[in-house]
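Selected chains only, in their assembly positions.
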Amino acid sequence: MNLMKSLIPAAAIVALPQMGLAQEATPGEAAQHTQYIFTTLLFLMAGFLVFFMAAGFAMLEGGLVRSKNVAMQMIKNIALFSIAAIMYWLVGFNTMYPGDFNGFFALGGPTVLDAVGVAPEDAALDYASIGSDFFFQLVFVAATASIVSGAVAERIKLWPFLIFVIVLTGILYPISGSWKWGGGWLDAMGFSDFAGSTVVHSVGGWAALAGCLILGPRIGKYKDGKVHPMPGSNLALATLGTFILWLGWFGFNGGSQLAMGSVGDVSDVSRIFANTNMAAASGAIAALIMTQVLYKKPDLTMVLNGALAGLVSITAEPLAPTLFGALWIGAVGGIIVVFAVPMLDKFKIDDVVGAIPVHLFAGIWGTIAVIFYGEANLITQLTGIVAYGVFTFVGAAILWTILKATVGIRVSEEDEINGLDMAELGMEAYPEFSKG
Amino acid sequence: MKLIIATIKPFKLEEVREALTEAGVRGMMVTEIKGFGSQSGHTEIYRGAEYAVNFVPKIKLEIVVPATMADQILETITKTAKTGKIGDGKIFVLDVEQALRVRTGETNEEAL
């Protein structure tokens, strides 16, 4: 900047800014309007990728439940996304990003978008359009709710679950989200969570854990001191779901760079893509090898979980690690899953799709792993982990308990045995296929 | 020898199988069927249109046992398959003339 100014004739200095050329003034950066367009585009692109994760969760969960509960899982997933979209507009977004606030809580009102054809002087030129930002943030909260959906599958009633989603997406998630991403107290403290290992995934995991505990396991899952597996009905769908989630994660982590208008930023987004991919790959391979070694046969469902755990693990810091860093961080995530799944079974916590190992445990791991490559302090990271855990687990537990005490959260034994599809929807996902 | 054909509610399968094993049954054939009986006639709604669900998923067991065991088996099934609600199922007994184990060529009661 200094160098330049000294070289430019006075007249040009006066003239150029008004020509809109000042935007080019900093080497290494595109014009400010162009930057705004790039970052907005990043949010839109990343946003639709993360949106598609809704389909990924639906397919993963639909593949891992028994066929008599598939239609229910579908309606839960499309409804929870829709509820999240409405609640986040109504109150969530502005609660999560309240601007200047006390650092703990500030209730926000409905989101208001940029005016149509907004003039540059009215736009956040150093950032992105409100619409793109809102859209990008909104698809994140839906992911949190999807995590819960999978864990409590095959026994929960539809409407109480949806009420839970309303509160989770409208209140719980936005409040705790504001602590870090809204510039609240954890952010001030230096807590580091790039794309949400804790803010999104652990939060979903804690809510799921509370749900599983209060709801109890499926009938027959734990009997005579033994675990009775209930194999998922469609592993092709589950695999498709995993690939869709993996795809969406490029948006999840890449978009969290929150800028794409400079050489440095777009290169960072690229780094994030490469690292995210690596962590997923190593998570999958780790689970593949571990299950082969432990059980003599590889377990496809664990490999799928492993890839997702790798993704969750790298989410707290997808930028700073080298590719090798992403590899081992993701691999640890994959290993965690292989041990955590049977461990939960030991505690008779019946998590149908492995949501708690993948999102909660790997989320905690990922948040801790920031200290190896990022600029984070272990104590601060643990503080954040605990704060999110206590707030979400307690909040969710209270909510589940109230729902249980009032409307009830669990279907009757007979309904559970006959399947939620017939009981709650009167409609089967695969009406023509025989069931075993 | 007797062929015992029993229809039961699907979720009772595991329980019945265990009880039968304890009662000495060493083999059976299990088929997924659709049952039609008094348990039916409830209506569902699909895309705004009501319709009657006539068939209910059931499990059919076919067990060949020595004639002497038949009564005991009937009792075992009755006890474990019973919920007291409509649709618990029925048991039929037929006479079997011959039995043969493919692997060994053993016949009749030895083949069971």
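Just so it is clear, A and B label the chains in written order, and each chain counts residues from 1 on its own.
In this text, a contact is a pair of C-beta atoms (placed from the backbone, for glycine too) under 8 Å apart; a residue touches a chain by one contact, two chains touch by 3 or more.
On a predicted model such as this, the values are computed, not experimentally measured, just so you know.
**Q** Provide a label formula giving the number of copies of each chain type in the whole complex.
**A** In total, the complex contains the protein chains as A x3, B x3.
FYI, only the chains that are shown with their structure count from here on.
**Q** From the C-alpha centre of chain A to that of chain B, how far is it in Å?
**A** Computed from C-alpha means, the inter-chain centre distance equals 47 Å.
**Q** Which positions of chain B touch chain A when the two form their complex?
**A** Listed in rising order, the residues of chain B that touch chain A are 10-11, 14, 32, 44-46, 57.
**Q** Applying the document's contact rule, which stretches of chain A touch chain B when the two form their complex?
**A** It is residues 220, 417-418, 426-427, 434-436 of chain A that touch chain B.
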